[in-house]
Every structure is written in structure tokens, then in C-alpha cells.
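Here the complex is missing a single protein chain, while all its other protein chains stay put.
The chains carry the letters A and B, assigned in the order they are written, with residues numbered from 1 in each.
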Amino acid sequence: MSNLLALTIIWPLIAGIIAAFLNNKKRVVRPLAQLFAVISSALAILVLYLVSANGTIVLETGSYEAPFGIVLVGDLLSVTLVVTTNIIATACVFYAPKSLTEKQESFFFYSFFFMLITGVSGAFLTGDIFNLFVFFEVLLMASYGLIVLGNGKAQLRESLKYVLINLFSSMLFVTTVAFLYSVVGSVNMAQVAQRVQEVEQQGVLTTIAILFFFVFATKAAVFPLYYWLPRPYVVPNPVVSALFGALLTKVGIYSILRIFTLIFVGELDLTHTIFIYLAAFTMIFGVIGALSTHNVKLIVAYNIIPAVGFMLMGIGIFSEVSISGTIYYLINDMIIKAALFLLVGVIAYVAGTSDLRKMSGLIHHYPALGWLMFISTLVLAGIPPFSGFVGKLLLIQGGLANEEIMVVIASLVSSLLILFSMIRIFVRGFWGEKTKSPPHPERSKSAGRMIWPIAFLLSLTVLLGVGAEWFYPPVEWMGEYLMDPQMYIDSVIKE
Amino acid sequence: MEIVMSILAGILFMTGVYNLLQKQLLRIVIGTALISHGAHLFILTMGELKRGAPPILTDGIEQYTDPLPQALILTSIVISFGVTSLLLVLAYRASKLNGTDNMEQLRGNDYE
Partner (left out) sequence: MLLAVLLPFIIAIFIPLLSRWKHNLHTGFFVTAVPVVIFIYFIRFIGQGFEPVEREYSWIPSLDMNILLYLDGLSLLFVLLISGIGSLVAFYSIYYLHKSEQLGHFYVYFLLFMGSMLGVVLSDNVFVLYTFWEFTSLSSFLLIGFWNHREGSRYGALKSMLITVFGGLSLLGGLVYLSVITGTSSIQEIMSQRELVLNHEFFPLILGLILLGAFTKSAQFPFHIWLPDAMEAPTPVSAYLHSATMVKAGIFLVARFFPMLSVSEWFFIIVSTVGIFTLCWGSYMAVRQTDLKAILAFSTISQLGMIMAMLGFGTELAIFAAAFHILNHATFKGSLFMVAGIVDHETGSRDIRRLGGLMTFLPITATLALVASFSMAGVPLPFLNGFYSKELFFQSVYELDLSVTGIIAFLQSIFPYLAVFGSIFTFVYSMYFFFGTFRGQGRIEKLPKKPHEAPIGMLVSPLLLVVGVIVIGLIPDLINKPFVEHAASAIGGADISKDIYFWHGIKPPFIMSITVVVFGTILFLVRPKWASVYKIVPGILSLNKFYDGLVARTERYSTVITDGYMNGSLGRYMRLILVAIMLVTFSVMIYTGGFTVDTGNLSDIRVHELLIALVMVIAAFGTIVAKNRIAAILILGVVGYGLAMLFVVYRAPDLALTQLIIETVTVGLFLLVFYHLPKLKKTSESPFTKTMNVIISAGFGLLMTMVAISAHSSKLFDSMSSYFVDNSYELGGGDNIVNVILVDFRGLDTLFEIAVLGIAAMAVFSLIRLREKKKEE
């Protein structure tokens, strides 16, 4: 039964390989990719069902007992995130054919796409810190493949910066793993946690912890390390941006969440206080970035950053409520970011520009698009009853309960500014004088088809908000679970 | 010797970072290569150096050097190779398309 867990990683890998061989037969590869993505989601949901029914699934690969072999740990958190990843990916794969050129499709889009899922799912599931590095490389390499797809001038220019900064942080990552290994003699996360706990995180361990934090913070785009993020996320195809926005930074945040609830919890006053300050700066500077531009894609890209701040805030506050808040926000943000990137992709497509100053009155021709934009603005700003609110509420509750007033105020201010930055798209782009015909009438038809995946994702955010009663209790449990690292350790290392 | 090796690896990082901060693409890519050399040397040093035989089981030998860092380095070397080769091609294409290999001229404000 626990082998199913590996299948959630292996299945997309196989799908990616198959897609690689079919790259020139787009008639075949398109429906096949969609089918594979749906199967992958179904698999993930099945695993989620098993986990929620029977508890954490630990797969010792090659049957080498933990901590010596590599373990995959399917606990509720990681499997939930795998499910979210797959659902988003499925929405994207249905959007892709309309958005990509045929050339781009035939140059291994679907392979990179599935490899990305492999890497992301693997990073969520692995219980081995070096293996985490390997999965990071898988997803990064897939993202390099996706980001250069199309070979535009600006695209390659920005890709270059993206690759270089990620390469640097990967090297720092692997070095830091080595440092950690030197001190505790293990790379198995459960055993590392156990050992760090045993020596009360003494000596150089906190320094190593901070290096880990910076490695993941670079991926997660935390202040002051996010410079690389916005522009490279704008240049590729919208479907690629959506995958990046939904998945890549979130893997970084997930890693911080995991490492700093499981392993490095011995110097909370120091490490987690640093997080709170960085979280506040991340929110404010991120949203300032979003306000600074008139490019709709860039507005959305910048809005990734404050969301990261929100999630980091929960980790910094470090209580059951705030950790649950981070998890809820994480799930919500993955979905809404995917939806938003797809959405601005359509907007830029039908308007023929992504410059807000050149758009006006789109709602008269594309009402559905306009309302989807409006709702996603509300979701992003955390207006109830949409899902963004639940996470934000929990984070504020956690913050106030611990009397972290400043970061709570920062979060409220940045919520307002997020709303401002996003509603500008609606007010300036969608409202306005009705024109006789839309800017590019010939694009209406495919745009109409492109909004279905977006509507699907948005309906999920509504469901996550209005139906929070179904989703919150497990997340609440995850908060308790993460705050008690012993549960994870015991499930992996059986004495 | 571990301290010497740590310093050496630190110097590799240092020169790597210095190259990374330069403008010309070639230097930048060389910088990344140096950094990955430094990283691998760090991993090796983190196992204990020279404590026993090469990790190939031989009769009568009890003490072997730590095999795990070696395995990790091997994985990492291969991955670095993949990334470096991609980076080289990307650097080549990007500079051809944009007509310069100077990163400062590759700032860009147009997003297509």
C-alpha cells in the first residue's frame, strides 16, 4: 500500500518520459497529457484518502530501514500539498494548448511539465535532506526548461538571471547539507531532528539553521532575497508563470516550514524572531513592488512576495494557530496564484498588451473574465468568505495571541495595498468607456475556452473559504502535528 | 588538514563569488563552476579525511573513509554538470540574441 506513495512521484516521471517521445505528435500528446495529469491527481487524492484514514505513510525506498535508506514520508501535510500541486497542474494542462504555440508544445513542454510535478511532489514527500536537494534540482531543471521555452530575447535574458541565482543557492544548499551531516552524522530528517533535539541545537547548529533558512528563503522569495523573482516570472508563457507562481516559491516555504518545525526549534527566540521581522519586510516591500508597475503580469508576480511574507509570519509566530494559518494560506495561495497568472495571461492576450495604461473597458466585451478578475482580487486580498481570509484570520489570531503587534499591523497594511494593487486592474483595465468591438475580436473565442480552468481554480478557493468547515479541521490537526516533532520522528524511526 | 581544506574550499567560494559578481558572462559562468568545486570540496572535508582505506571492501581492512559524502558528491557533480552545460548553452543563446555578453547591458525593462 505504501508503494502508492512512490507512484505519485514516479507516475509523472513516466508521463514525462512518454511525453518526451511523443513530442512531435501533438494530437496524441495533448489528450494524453491531460489524461495523465488527471490520473496523477486521482492517484494523489487516493493517497490522501489513505493517509487521512490510516495515518502517515512512510515508504522506505529499497526497504532499507530508516534512517539509512531514503524515506518518503506521506504525512497529511505533504500529501495535501501534493494533491494541491496535481490539481493546479491539471488545470494548467487544460489551459496550455490554447496558450502555447505549437512549436513550444512540441519542444517538450509536457515533459518539463510532468518533471516539474515530479520534482515538486518529491520535495514535499521526501524525508531525507539530501534527497530534498535532488528533488529541488529536478524541479529547478524542469523550470529552466520551461522558462526558456520560446527563446524570446527578454525571456533568455531573464532566464539567465533566474538560473544563475538558483544555481548559487543550490550550491549553498548542498554545502549546508554537508555541514549538517558533519555535526549530526545523518541526512535523514527524522534522525537529524532527533539528534539536534538531543544536543539542544548547540554550537554551530543554529548557524547552519540560518544558512538553511537562506537557501530556502532564496527559493521562497523572502526579503531581502527575492530580487530574482518578479521579472523572470513574467517573461515565459502564462501557463509556465502559473506553474512557477503556484509551485516554486511554495516549495521553498514548505521547506522552511518543515525544517523549522521539525529540526531547528531549539533557538526559537533567535531564529523565529528573525523570521517575523523578515516577514514584515517581505510583505511591505513585496506589495510596494506590486504598486510600482502598470504591467498586469508583473503586478501579479510581485504579489507572490507579500503572500510569502504572510506564510513566513505564521512560521515565525510559531503557535498551533499560526502554523495552521500558514498551511491554509499556503494551499490557498498556490491555487489563487495559479488562477491569477492564467487570468492575466488571458487579459494580456485579449487586450493585446499587458500594460494597464493601454487597457480600458474590457468588461463590456469580456464580462466573465472581469468578474473572475474581481473575485480573484478579493481572494488575494483575503476578503471573507473566500479562502484567503481563513488563513489570514488564523495568522492574525496567532500574532495577536503572542502580542506580535507590529507584524500584524504590517499584514493588515499589506492586505490593503494588495487590494489596491489588484483592484487597479479591474478599475483601470475592465471599467471604462464601452468600445464598439474588443481590441482583438478574433481572440474572443479561444479566450472563452481559456477561462474554464481559471473558473475551476477559483471555485476551489470559494469552496475552501465558504466550506472551511470541511477543510479546516485537518489543517488544524496539521498545526498540532507540526508543533510536535516527535510524531514525525516516531513515524519514521521505529525503535 | 581539514582546516587547510576548509580554507581552500573557502577560497574557491571566494574567487567563485568574485567572478559571479563580474559583468562578463564568461566570468560569471566560471564563477559558478568554482563555487561548485568549492561545495564539493566542503562535502568531502565534512567526512573525515584519510581515516582508513578507500571505501571498497577489502578483506582484512576494518577502517574505511566515510563513503556517504563521496556518494553525495558524485550525485552533486553529475547534477552540476547538467546545470553547467545548460547554463553554457543558455549563456551562448542569450548573448547571441541580445547581442552582448555583458550582464549589465542585460538588465532589460521590456518584458515582451
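To be clear about the criterion, a residue touches a chain if its C-beta (ideal position, glycine included) is under 8 Å from a C-beta of that chain, and two chains touch if they have at least 3 such contacts.
What you see is a predicted model, and the numbers here were worked out from it, not measured in a lab.
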Discussion item. Going by the stated contact criterion, tell me the shown chains that border the hidden chain.
Written reply: A, B
Item to complete: Would you mind spotting which of A:P97, A:G122, A:P438 or A:P453 touches the chain that isn't drawn?
Response: A:G122
Worksheet item: Looking at the whole complex, which of A:I117, A:V138 or A:M189 touches the chain that is not displayed?
Response: A:V138
Worksheet item: Considering the entire assembly, which residues of chain B contact the chain that has been omitted?
Response: 1-30, 33-34, 37-38, 40-42, 44-58, 64-68, 70-71, 73-75, 77-79, 81-86, 88-93, 95-96, 100-101, 103-104, 106-109, 112
Worksheet item: Taking the full complex into account, what residues of chain A touch the chain not shown?
Response: 13, 17, 20, 61-62, 64, 67-70, 101, 103-104, 107-108, 111-112, 115, 118-119, 122, 130-131, 134-135, 137-138, 141-142, 144-145, 148-152, 160-161, 164-165, 168, 175, 178-188, 191, 195, 199, 202-208, 210-211, 214, 218, 224-225, 227-228, 230-231, 267, 270-271, 274, 285, 288-293, 352, 361, 363, 378, 381, 383-385, 389-390, 393-394, 396-397, 400-401, 403, 405, 408-409, 412-413, 415-417, 419-420, 423-424, 427-428, 431-434, 468-469, 472-473, 476
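Simple rule for what comes next: only the chains that are shown with their structure count from here on.
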Worksheet item: How many angstrom lie between the CA centroids of chain A and chain B, rounded to a whole number?
Response: 28
Discussion item. Under the definition above, what is the set of chain A residues touching chain B in their complex?
Written reply: 130, 133-134, 137, 140-141, 144, 148, 151-161, 163-164, 167-168, 170-172, 174-175, 177-179, 181-182, 187, 231, 234-235, 295, 297-298, 354
Practice prompt. Would you mind writing out the residues of chain B in touch with chain A in their complex?
Written response: 20, 25, 28, 32, 35-36, 38-39, 42-43, 46-47, 68-69, 72, 75-76, 79-80, 82-83, 86-87, 90-91, 93-94, 97-98, 103, 106, 108, 110-112
